[in-house]
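Just one protein chain is left out here, and the rest sit where they should.
Showing subunit A:
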Amino acid sequence: MSLIRAGLKRLVNIFSSGHGGVLSRFITNIAPSQQQLVVETQKKVIATCNRLIEEKPSRNFAIVHLLGKQWRVTDGDLLVVEGYWPPNIGDKIKLDKVLLAATKDFSLIGRPLVQPGLVTVTATVISKGLSHTRTHFKKKRRKQFMRINFQRAQQTMLRINSVEIANKINEDSRNVF
């Protein structure tokens, strides 16, 4: 279970700070006391997060692992990944390795990945091509040594279609793989 997070902290702050706060709209019984059981607060935080997801107040972002690199992505982003990568133009893919996902109000932190099925990042391959020519030039002075090579790397351009968080935080994850 890749779970909750320290942003619990932020929500708890909002809970315990009485009136005001972002969540005051959604909460009827404000300000539970400090002595409240931790577990109960946790449940409440999770419930609130789930509700916030349903309301969709803001854009989400996620950090995904792709081809050995980590990318911070949000809706409509354009990624250029370099190197050999099989997907073809027009392919729609789901980026499953989500390390972190967040909205305006809370963030989900994976250890190391958030549970499968919770965060859906979809992307489309929009173009494949080559990078500009990189010149590899070596020269040693006074040694009559000179080498020149040219290289171009394969590049794939990806458009991030959506970053969505499902409202089932803390539910049992069925391993889809």
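In the analysis below, a contact is a pair of C-beta atoms (placed from the backbone, for glycine too) under 8 Å apart; a residue touches a chain by one contact, two chains touch by 3 or more; residues count from 1.
Methods note: contacts and distances are computed from a predicted model.
Of the names listed as "Ras-related protein Rab-21", "Large ribosomal subunit protein bL20m", "Gdp gtp exchange" or "NADPH-dependent diflavin oxidoreductase 1", the one that matches the UniProt record for the absent chain is "Large ribosomal subunit protein bL20m".
Across A:100, A:119 or A:160, the residue that sits in touch with the chain not pictured is A:100. Touch with the chain that is not drawn comes from one residue among A:109, A:126 or A:157, which is A:109. Residues of subunit A in contact with the chain left out of this view: 1, 3-10, 12-13, 16, 38, 41-42, 61, 63, 69-72, 99-100, 102, 107, 109-112, 134-139, 146, 148.
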